[in-house]
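Structure, as structure tokens:
A single protein chain has been removed from this complex, and every other one stays in its place.
Right after this comes chain A.
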Amino acid sequence: MEPFTSFTGTAVPLDVDNVDTDAIIPKQFLKRTERTGYGQFLFYDWRFKVGKERQDFILNEDRYQGASVLLARKNFGCGSSREHAPWALSDYGFRVIIAPSFADIFYNNCFKNGILPIVLSEDDVDLLFQRTNEKKGYQLSVDLESQRVIDSHGFEAYFEVTPYRKRLLQKGLDEIGSTLEFKDKITSFEEKHRIYYTIERNEKASI
């Protein structure tokens, strides 16, 4: 995962409330067993009609080609827990998503995939939508260290992110590795923690 420090990119406005993960990546693309290559399926049913790009969908407009900052509306990423959603967004090229609110699981999944989800107030988001619509090639810059979003026309907003998640993005942390450093603690927890059953081993197990 590419470490995230600061970033500047073209913004694209997706003016829809409650964008769910079924819309971000429809289920017919969830049967693959890889983690990569989902960008081509991003927003598939909105982006394509019988395999051809739909001109009425914002991501297909010329002026937004190469966009890497997604402006979105409230409750973005609601629905299923599929991590295929951030995989598709990041594979397509998005590094930042700005919205007034996100669904929990999606929000959490973003940090594991090098995407920074930023919550700004409704008013700020409205303003950014307006500027993106008005100014061709409108760009936003994000500085993770100081937790700020700015544009070159005087916009500046501070956003919240927990120190842990910040580090996760900045350093590209191996979360599992860092938890495994607590292996002793986990083991001693297990010794006194009671669970009333044991699930049998797979009888076809090879190890």
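We adopt the following convention: contacts are C-beta pairs under 8 Å (C-beta built on N, C-alpha and C of every residue); 3 or more make two chains touch, one makes a residue touch a chain; residues count from 1.
Here is the rule we go by: contacts and distances are computed from a predicted model.
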item	value
Name per UniProt, for the chain absent here [options: "Xanthine dehydrogenase family protein subunit M", "3-isopropylmalate dehydratase large subunit", "NtaA/DmoA family FMN-dependent monooxygenase" or "ABC transporter ATP-binding protein"]	"3-isopropylmalate dehydratase large subunit"
Touch with the omitted chain, as defined above, among A:R32, A:K136 or A:K171	A:R32
Chain not shown, touching residues in chain A	16-18, 20, 22-23, 26-28, 30-35, 45, 74-75, 78-83, 86, 101-105, 108-109, 112-113, 162-164, 175-180, 182-183, 185-186, 189-190, 193-202, 204-207
